[in-house]
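The complex appears here minus one protein chain, its other protein chains still in place.
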Amino acid sequence: MKLATIALRNIFRNKRRSLLSVTAVAVAALGITLLFALLEGIREDIRHNAWNYETGQVRVRNAEYDRYEYLNPVQYVVPEYLTLTERLETLPEVSAVSPRITIASVSFRGERQISARGIGMDMTAERRYQDDLEGIVAEGRLPEPGSTEAILGNRLARELGVQIGDSVTFLTQTRVRTSNAFTVDVVGIAAFPVAQLDRSTFLLPIERAAHYMRMGDAATELLIKGAGVPTETLATAVAAETADHGLEGMNVTPWSEVSGGYAYLQVANVVYRIIALFFFLLGSTVIVNTTMMTIHERTREIGTLAAMGMRRGELIRLFFTEATYLGIAGSLAGVLLGSAIALPLQHTGIDFSAQMELVDMDLSTMLYPVLNWRSTVLTFFYSLAVAMLASFIPARRAAKLQPVEALRS
Amino acid sequence: MPVHDATQPKRRPHAGPRMLLRLAAKNLTRYRRRTMITASAIAFGVAIFVAMASMLEGLIAEGDRNLANYETGSAALTGQGYWDEHEQYPLDILIENPAPILDALDAAAIAAAPRVGFRGELIVHYDPYPEDGSAHLSMYGIDPERDPRVFRIDEAITKGRYLEPGEHGLLISGWLAERLGAEVGYPVTITTRTRDGFHQIMDLDVVGIYETPNPTVDRRTVFMPLEIADSYLEMQGAVTAVHLALPEAVPGTADLEPVRAALAQAGITLERVADGRAGAGAPPEAGAPGSAGAGGGAGVELLSFDYMTAEFAAAMELQEAAFGIILFLLGVIAIVGISNTMLMAVLEREREIGMMRAIGMRNGEIRSMFVLEAAGIGLLGGAIGLLIGAGLVWYLATYGIDYSAMLEGVDMDFRFDGVLYGVWNPATMLTTAIGAAALAGAVALIPVRRILKRSVTESLRQH
Partner (left out) sequence: MNHRSITPGHFSRPNGRGHRSQRASGPAAPRQPQPKEQRALQEPRARGMRASGTLRDSSALRALFALAFVLLLGLGPAAAQSAFALSADEIIERMEANQTHPTSYIEGEMVITDRFGDRVSTFIAHTEGAERFLLEFTSRDEEGQRVLRRNDDLYLYYPDARETIRLTGSALRDSLLGSDISYEDMTGGRGLADDYDFTLRGEERVNGRPTYKIELTARSTNVAYPKQIYWVDSEDFVLRKSEQYARAGRKLKVTEVLETKEQGEYKFPSRIRITDQTRRSSGTEMVLNKVEIDINLPRGIFSLEELTW
């Protein structure tokens, strides 16, 4: 009889035990799969926020603006942003461009001054840039292009004490460094994915922002997303096009150089690796323990087989084969089940709002896990390897025993 | 499969609880290997879970620690309504006479540091600076002797030195120094207003450059000796806040009662103790504190860490929730690991159970015996797990995991330790260990029940 057949038969003979072994491997694999999906989701979230609201994948700004950023040097601009945007969008490396005008402003509430940051966006083009721009709307709607409408982060709205239908006046400093104030109509309350934005940001149509800030045909910055190309490639292409356009003194910066989100992501990556290590550790001990227990319980059986003349090498291989079958079944079940849980969550998300009594409005409480195929495959092979290794050592030990000894145990 | 030595139970068909206990204990030592495997499953589960919980809590606490160590302390005393306005840095809601408060806190051995917070513009000029520059900043007059008892700015000095009492010195952040081109020894001019609103100019020298892990502090704060702020702002001894450091592992967990008691003993009654996170975003009545003439200094209120940081707490919620899920997943793996080993350990003993029944042991007795045995393994495993876990947590809390080497090309704008510290949480640790032991006992019951439902002969037939 072939070893493989015996192994298979053994597995089915003690279904209960096999099931327990498989469960151990499966749960470990499931846990790790879900963990990876969750962590990837958080990572994706950080990147998403950085690309949409912080730096884009690549950012074009006036070099002087970067240099004096802490002084809010609004006079340093990206001129003729419309033509530049058009040209950049024709590049094969570029998927979307979002021109922005930033408005550092305050609103007066009695003696209090509430700081707010307006972002002028092209409300039509922005929908191409952010696939889910509508997703930030918690109440009401987005502003119409060219209108005096605005959507306010919900904490900002609360701080200002305004609701949909109200209007708010902001005081700011224009490109020519004089002051200006403007009134916007609140048509929406936003739940920005970042608490910081929720507290300070309002979005308004770029045409109005340009007028309020006396920007003319200039923008504060252009955020650019690539068409699935590496950030460096995108940055190079954008820089070349910008220079070709005749614009000088511009900084084309990849997000990896300036984004706080990117830095945070790097730290998160390491922290997540440490977390994953804990999972692998525990997963391994669970698999090892279960396998050890199985083989321990079967010491007598090993004795019998040895007494029947099975050689040590064959014995070890038999147990190893059994473990491999169980490992494959467990890993596969775990990874598949994990994916089956994670995949639908990729779209529906996990709603954390219940945990957040404090944040009464729906501040980005949704987390969307992302199944990464590479890590899922890795998880499968990892669990399998641990299961096989775990069986190897106790099987070898058991096989070393004299048949009589083994039978007596 | 273990062969049961049936002599003992046979002679004592009606086993008492003590008897059962002894039996269970004997079984534990007899099947040492099985006991070891099962116990180690529990031990590993407990140890890793405890270490992970400690690490995640450490991650969450990191943000809080950055707030407590550089901005708020464990708690603070301020004038009535100050906190609602603190971002405007009002100089009319004050603690007029902090001396008796400090005395009372000193007497109770509570670390306290008075500060004067105000807004000002820092101005520098070409030569020695590379170019003219200025920045509107938050400024704090700090007591160079008391402040380090509550805050850690002194430990964050990367160039130059910390402040000395009464000197015309200034601490600026590395972030700002880089932008202004400032070095230690360079002069700066600060324009601000006195308490009464007069224009004021201070000429100070940069004596130290600090870098904290708190970017908010680094980007907008400079520090000078309290005496300087007091004399230039004509505070007449008044301060904007007295920050406290209380014994606590994680910011926000300290008991405020000793503070209240210490002040009460000195005859200082608090206007209000603002605890919890109730203060979050509640719009204060417009202009109330400013116009109410609260500057009298009579009303002092005690603000908890949570009250002062309510806003940041909200921002951390998502991360906390995600960590909750991570811990839950880890818990599931541990539970399945423990249950699996336990189930297997019991199921393999079906013949033994059959034997016990054959010799007349009652089902209840068998159940109790197995549960006791399992609980014994659970306690053993839990205890070992707790020990290993405590060791891990100790390591995490003391040395932390230094992962700075694993970070490539991360250019943080603030000092970044790259060390992940754990947090001691005895309650979590104990709960985990006891929970694991209880789980082991409870899980053992399931297969025993199943086996007991079958006929004795059937059970005996199992090999």
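Quick notes
Each chain carries a letter (A and B) given by its place in the written order, and its residues are counted from 1.
Methods note: contacts are C-beta pairs under 8 Å (C-beta built on N, C-alpha and C of every residue); 3 or more make two chains touch, one makes a residue touch a chain.
Here the structure is a predicted model, which is why all the values come from computation and not from measurement.
Of the options B:Asn97, B:Ser134 or B:Asn363, the residue whose C-beta touches the omitted chain is B:Ser134. Touching the missing chain, out of A:Thr5, A:Thr83 or A:Thr169, is residue A:Thr169. When the missing chain is restored to the complex, the residue among B:Asp64, B:Asp92, B:Asp154 or B:Glu211 that touches it is B:Asp92.
By the touch criterion stated above, the residues of chain A touching the omitted chain are 73, 75, 108, 110-111, 113, 167, 169, 171, 173-174, 176-183, 211-212, 214. Although one chain is not shown, part of chain B still touches it, namely residues 88, 92, 123, 125-126, 132-134, 189, 191, 193-194, 196-203, 232, 234, 287, 290-291, 293, 295.
One rule holds for everything that comes next: only the chains that are shown with their structure count from here on.
Residues 16-17, 20-21, 23-24, 27-28, 31, 34-35, 38, 42, 70-71, 109-113, 155, 158-159, 161, 195-196, 199, 256-257, 260, 263, 266-267, 270-271, 273-275, 278-279, 281-283, 285-286, 289-290, 292-294, 296-298, 300, 350, 352, 355-356, 358-359, 363-365, 367, 409 of chain A are the ones that touch chain B when the two sit in their complex. Here chain B touches chain A in the complex through residues 1-2, 33-34, 37-38, 40-41, 44-45, 48-49, 51-52, 55-56, 59, 85, 88, 134-135, 179, 219, 277, 280-281, 283-284, 286-287, 290-291, 310-311, 313-315, 317-318, 320-322, 324-326, 329-330, 332-334, 336-337, 340-341, 343-345, 347-348, 401, 403, 406-413, 416, 418, 420, going by the rule given at the top.
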